[in-house]
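To start, the structure itself, in structure tokens.
Of the protein chains in this complex, one is absent; all others appear in place.
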Amino acid sequence: MNLWRIVFKSLRQHALSTCVTAFSIALAGGLLMSVWVVKEQSQATFTGVNEGFDAVLGARGSKLQLVLNAIFNLEASPGNLAWSDYQDIKNNPSVELAVPIAVGDNYHGFRLVGTSPELFDKTEYAPGKKFELQPGGAWFDPARRDAVVGDFVARKMNLKVGDTFHPFHGLIFNENNQHSETYVVVGILKPSNTPADRVIWIPLEGIQKMSGHDPRAATDVSAVLVKLKAGSAIAGFQMDMMYNRQGNRLTFAWPIGSVMAELFDKIGWFNRVLSLVSYLVAIVATASILAGIYSSMNERRREIAILRALGARRFNIFTAILLEAATISAIGMAAAFVVYGVIVTVVAGVMRAQTGVVIDTLQFNAVMLWAPAALIALGALAGIVPALKAYRTDVAENLTPHS
Amino acid sequence: MKIITLLGIGLATAFLGGCSKTENAAAPANEVVQKHEHHPPHHGTPVVLGNEEYHVEFVLDAATGKLQAYMLDGELENFVRIQPESFNIAARVSGRDETMTLKAVANAATGETIGDTSLFEVQADWLKTVTNFDAAIGKINVRGKSYTNVVFNFPKGNDTDETGK
Partner (left out) sequence: MPEPLLHIRGLKKSFTTPDGGSQLIVDVPDFSLDAQIQIALAGESGSGKTTFLNLIAGILKPDAGEILLDGTDMAALAEPKRDRLRAEKIGYIFQTFNLLQGYTCLENVLLGMAFGAGVDKHFAEGLLKRVGLADRLHHRPRQLSTGQQQRVAVARALANKPKLVLADEPTGNLDQKNARESLALIREACRENGAALLIVSHDREVLAQFDQVQQLDRINQAAKTEATA
């Protein structure tokens, strides 16, 4: 028999109140941790995704739109580039690799992206990682109507090697806009956890020469993915100045990571609102601990008086109540990890479906230490007011039950 | 209840004080010139036209003997496209006079054409070996304003009062 036994007895005796308040702590803690981790992880991941390239060259417009269109396969293209623009940058001595892409068609909402085979054989989408095919597939032949399908698309649309399909015109699926061309799936990519998983890759000419597309623009491209030679940071700088400031025709989005980072800066307010909401939930939850224990103080007077009569010090009683409050918080925080798991799994799933980007939510994050510590401390703090009431219990008066 | 109010105020203060760690993790600057510093974008030699109305930035590539001239605004920030197809510079190099004709450069990447460009260039073999010379721009028209006999030194420029360099 010790103080902890007394604390747990008390929690059991007030099981309903304990569960309800612990649950609200679980929600608060789970929410707080989720908001924190998702924000940090998504920012780290999105600013880190560049499919192995340093910059994107596109028609004059917003750098963000360019990056979202060319790297993340979201957003419309700001316009087209002439083939000569692609060749110019390809021939730039500071450029190691320039890969053209063309967009404009879809298959049931999944984008078709025309590109050259260099995207697959020369690109490392992440350090040390190249795009790979699942067994039984092959890369597309640029002269044929071949398609290499991203893993996510293949699973969602149930496409296998050998299947044929008709693309649809536009970036948004409209079943009336079916093209007459037929494409054959020749390969399916292994999951790369990048936006590449969510598109269907076809030869560049496929998009350029699709029926119904303007034949005069048959050699245009939507964007050029650019990789600069190692040690040519100055080159990026100078090309940025030339295209973006000296020039007025094209936009050179460089470095890709910064463009995304600026996006996150811009929506930083949203994250702060979410954080504020979770702090408020935490406050409400700890207030509920205070209310729950405090309201039980009246009925506990006799029990406290008996314990005191048996020799318990006032300080023991005070500590027991504080521990009770902190323990409810601790139980809640343990459950908070379950809540966290649920929330981040859902969010990560949505992110993956929408962008192809996979965020790592099970990785350790400092918030998993300080959030429980903070909420347990807050719980103990909430226990001070009822603990003081218990401390002040008049023993003699409460020993005799008042009939 | 007082404690709850205090907690709320404490948290709000901490929050507004800036809990968000990455607000100021700014992207590496991919702009050259910040605000009102007068730094020539290519780190070349800035030559002032008139009363700081425009600048010409001279950049020398000694390896090829190519001298480039960029037309810029008063803040050395924006590129200014002008109509002339060329302009002349008279230089004094080790006792002798050299005349250079800088010709307008068209650039498909930037959309500049002859008659609408900010870049002029000239090539001369003596430029491969000379690093320091005095010169004067004979005459140049920039957006209707005419500047004559603009004297300068390469690489020092002509900014005698050194505004914020």
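Which chain is which? They are A and B, in the order written, and residues in each are numbered from 1.
The rule is short, and it goes like this: a residue touches a chain if its C-beta (ideal position, glycine included) is under 8 Å from a C-beta of that chain, and two chains touch if they have at least 3 such contacts.
These numbers come from a predicted model, not from an experiment.
Novice: Could you tell me which displayed chains border the chain that was left out of the figure?
Specialist: In the entire complex, chains touched by the missing one are A.
Novice: Among A:9, A:190, A:301 or A:352, which one touches the chain that has been omitted from the display?
Specialist: A:9
Novice: I need the residue numbers on subunit A that touch the omitted chain, in ascending order.
Specialist: That gives, for subunit A, the contact residues 1-2, 5, 9-10, 12-13, 302-303, 306-316, 395-396, 399-401.
In this text, only the chains that are shown with their structure count from here on.
Novice: Between subunit A and subunit B, what is the separation of their C-alpha centroids in Å?
Specialist: 41
Novice: Quick check on the complex: what are the subunit A residues that touch subunit B?
Specialist: Answer in residue numbers: 40, 43, 84-85, 88-89, 236-238, 240-243, 245-250, 254-255, 257-259, 261-262, 264-265, 268, 271-272, 275-276, 279, 283, 286-287, 290, 378, 381-382, 384-385.
Novice: Which residues of subunit B touch subunit A in their complex?
Specialist: 3-4, 7-8, 11, 15, 19-20, 22-23, 25-28, 30, 32, 41-42, 70, 78-79, 107-112, 118-119
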